[in-house]
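With one protein chain removed, the remaining protein chains of the complex are shown where they sit.
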């Protein structure tokens, strides 16, 4: 698995990525599990995925984002399994020449994740 | 100076900030000095500011962004003086309940910086 | 021909399994498969408006023709992120 993992996520690996000298903008999104889910307090959210399809779609999506927004680097990780409140569920980081492409590229990947990638919240406890 | 500094910037201080349990989205922007400036290679960009005015405007702007986008935390730092290629000129980090407010809040602060905050690129070498 | 069917998330209890094999006539489409499943699992009907189907890890149209050994997945609305 390149983009999905059952291990805890940390953005440190992404933070160590050196920026290309022609890139001037880095945008990072972290999605974190919140205490309240549908109006009730929780301890964990549980995610599952159709892993081979999610990996294949993400690979193609990231290629498309690189080309469409001129991104020089993309980092994408989504955690599966039980994720505790305050822990990271998803990291999306991009480098781009300018700020507009960096924000647009990061948001494009996030919206595509929310719409098309076969990953589901399957429970809270 | 709260938001401006002549020292090198690192996002580590911001990365150590714990997220509020009602926040599910963190967005961070890094602006980095690029090799090419107006078509020519450079080693450094030099920034100056009208410091008291920039600090006062930023303080108010950040308050406004907190209220307007429901941001639970905001981190804003802009470096002044000579900044080498690949080094960070600006860091804007926000925490918000959801992704839309986090992106909108971060971009609002960045666009306001670019439009209104009295900071200038005064030279390249 | 035989295709393998996979079911995810909130659809698992509807079909009572995560995966199974389905025997279909040659030339059957995604739509034929759904009709067969609806006849067998009427509770699937309420999911239909939001359901997408993937064939071999690609979203597929209703008129996509299935082939022996295809891996077909029923994809309820996703909720990652």
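Note that the chains take the letters A, B and C in the order they are written out, and that residue 1 is the start of every chain.
In this section, a residue touches a chain if its C-beta (ideal position, glycine included) is under 8 Å from a C-beta of that chain, and two chains touch if they have at least 3 such contacts.
Since the model is a prediction, treat every value here as computed from it, not as a measurement.
Taking every chain of the complex into account, the absent chain touches B.
Touching the missing chain, out of B:61, B:74, B:89 or B:102, is residue B:89. Where subunit B meets the chain that is not shown, the touching residues are 31, 47-50, 52-53, 56-57, 78, 89-90, 110, 113-122.
Criterion: only the chains that are shown with their structure count from here on.
In terms of their C-alpha centroids, the spacing between subunit A and subunit C amounts to 27 Å.
Residues of subunit A in contact with two or more other chains: 31, 110. Among the residues of subunit C, those in touch with two or more other chains are 81.
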